[in-house]
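So, subunit A:
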Amino acid sequence: MTAKNPARLLIDTWRGRFGLTILAVALFVAVFGTAIAPYPPEASSLDVLQPPSFNHWLGTTESGADVFSQLLVGTRVSMLVGFAAAIISAVLGSAVGIASGYFGGWTDRILDALENWFLVIPTLPLMIVLARLLDPTLTVLIAVIGLTSWAGTGRIVRAQVLTLRERAFVERARALGAGDTYIIRTHILPNTLPLIFANTVLIIAVAILSEAALSFLGLGDPTRISWGTMLENAFNSGAPSAGAWWYVVPPGLAITVLVLGVSLLGFLYEEYINPRLREDG
Partner candidate 1 sequence: MSNLLEVTNLRVEHRGKPIVDDVSFTLEKGEALGLAGESGCGKTTTALSLMKMLPSGLKQSGGIVLRPPDLEEPIRIDRRTEAGMQVVRWRHISLVFQGAMNSLDPVKYIDAQIAEVIRLHEDGVSGKQVHARIDDLLTTVGLTPALGHRYSHQLSGGQRQRVMIALALACRPSLVIADEPTTALDVVMQAQVLQLLEWLRRELGLALILISHDLGVLAETCDRIAVMYAGRIVETGPVAGVFASPQHPYTKRLLDSLPVIGGSRGLAPPIPGGPPDPGDPPDGCAFHPRCPYSTERCLKDPALREVAPGQSAACHFAPWSSWPEIKPVSVGVRT
Partner candidate 2 sequence: MSGRWLAGKVAAAILTLVFVVIFNFFLFRVMGDPTTQLARLPRATPEEITKLQAQYGLDKPLVGQFTDNVADTAKLDLGISQRSRRPVWDEIKDALPWTLLLVGTGTLIATLLGSWMGVIAATRRGQKSDDALLGFSLFTYASPEYWIGIILILVFAVWVPIFPSGLQMTPGVDFSSFLAEAADVAKHLVLPATAMTLMLLGQYFLIMRSSMVDVLTEDFITVKRATGMRWDRVVRRHAVPNALLPLVTLSAIQFGAVVGGAITIETIFSWPGLGELTFQAINDKDYPVLQGTFLIFSFGVILANLAADILYFYLDPRVQTK
């Protein structure tokens, strides 16, 4: 099967269409959520834990706030944290991977050991410990997630750099007197970027889930509404026992759908750069 160009893959496959739609909708809501929300998300009222009605499409929370508005506004946090943390993770992982793979020797040994350590350690407990020690803000959340998710990218990049390093064009460049920075910039980096990109898209999905989990456990930014904090509030106020499905189902569903969309796009891009992964080829 010949490699189609990525635009075709996005349009022709149902995965591409679905992922693209989800991403587009999420992006739109993240930007314009506060503007299009019918109610201010924090606004409490006396209509506590009411089921969906004409006034409140998804009912109300335990403080009488509109669930639908919260859902819309919460999109921004998930998208922001997801993308920002993934970018940090990508930059860190690539830097470590390239340094480790290209320079070898002790640099490699130390960085590789560091990488393996981060890969083995369970991520959520690590994030919990880091987040609890610091003040609960979005920036902290982004930093914590980004600083704990880079090892996967690092490992992939390192493996790729190791193979690239031995290739003829690198040897030739060095023989011609090219410096390391030049080689990395013009030979190593361009050949690793597709891999980094594919991996980062999947990290976005993981970051979104991580933010939701941390917020759910109470480590999120209390001044911001996110889907995770919605679930946290719902749980803490006994919404499940009260049967308030309108409060409990939408935030989790939103997380699932967004993660699904992003993941599908990530898998699609992985297949594009690695034809071996395609099952019909």
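Observations on the structure shown:
What we mean here is this: contacts are C-beta pairs under 8 Å (C-beta built on N, C-alpha and C of every residue); 3 or more make two chains touch, one makes a residue touch a chain; residues count from 1.
Candidate selection criterion: all candidates are chains of the complex that A comes from, given by their letters.
The shown structure was predicted, so the numbers you read here are calculated from the model rather than taken from an experiment.
This complex places subunit A in touch with one candidate out of 1 or 2, and it is 2. Residues of subunit A touching candidate 2 in their complex: 116-117, 120-126, 128-130, 132-134, 205, 209, 212-213, 216-219, 231, 234-235, 240-241, 243, 245, 248-249, 251-252, 255-257, 259-260, 263-264, 279-280.
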